[in-house]
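Here the structure comes first, spelled out in structure tokens, and everything after it is commentary.
The complex is shown incomplete by one protein chain, all other protein chains being positioned as in the whole.
The block that comes next holds chain A.
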């Protein structure tokens, strides 16, 4: 079976995004710990930066990676038409049927090129969560300079809560995403590249 390969720019954007999310979340948890919104703190060992100032440096450096990489991904996807052909449309009836099949581990993964409705909505949701996190983050960072964004988020304090829950949804997505990849390992190959060189003897690419 020829394993499907994602376009190179998708692979690069995916892994840059994975690194950016890792840096943003682990530094963000450290920043959260400086003034927790809820009755808990994140374990120090899961955070980076060492102290608030260090975590802020990481957060405000990795944000460029996240934002620029995300913009490139969205722009190329939209302009090339990949966004519509890969992720849309999602029909509610199909989504329900696929979701039922997914819960019973009956989804067909023989063709990795075409996403089922559950995948489509999950990947689109992940994009949405990241966009909301970036926008609420901007509202927190620049609450005076971006008044519209600040009001859209319900004010400065509320923007922190939006930022927190959008982060939580991203982390939840990553968790499910990684579980799914372990269940269907071919998807990881599609995102890295095929190592089965012996099957295409001599061909180097």
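As a working rule, contacts are C-beta pairs under 8 Å (C-beta built on N, C-alpha and C of every residue); 3 or more make two chains touch, one makes a residue touch a chain; residues count from 1.
The rule is short, and it goes like this: contacts and distances are computed from a predicted model.
*Asks:* Pick from "Radical SAM/Cys-rich domain protein", "Hydrogenase maturation protease", "UxaA family hydrolase" or "Oxidoreductase molybdopterin-binding domain-containing protein" the UniProt protein name of the chain that isn't shown here.
*Replies:* Looking only at the record, the undisplayed chain corresponds to "Oxidoreductase molybdopterin-binding domain-containing protein".
*Asks:* For the chain left out of this view, which of A:45, A:88 or A:179 touches it?
*Replies:* A:45
*Asks:* Using the touch definition from the top, which of A:84, A:156 or A:175 touches the missing chain?
*Replies:* That would be A:156, which touches the missing chain.
*Asks:* Go through chain A and note every residue touching the omitted chain.
*Replies:* Residues 19, 22-23, 26, 31-32, 34-35, 37, 45, 47-54, 56-58, 60-61, 64, 141-145, 147, 150, 156-157, 160 of chain A touch the chain that is not shown.
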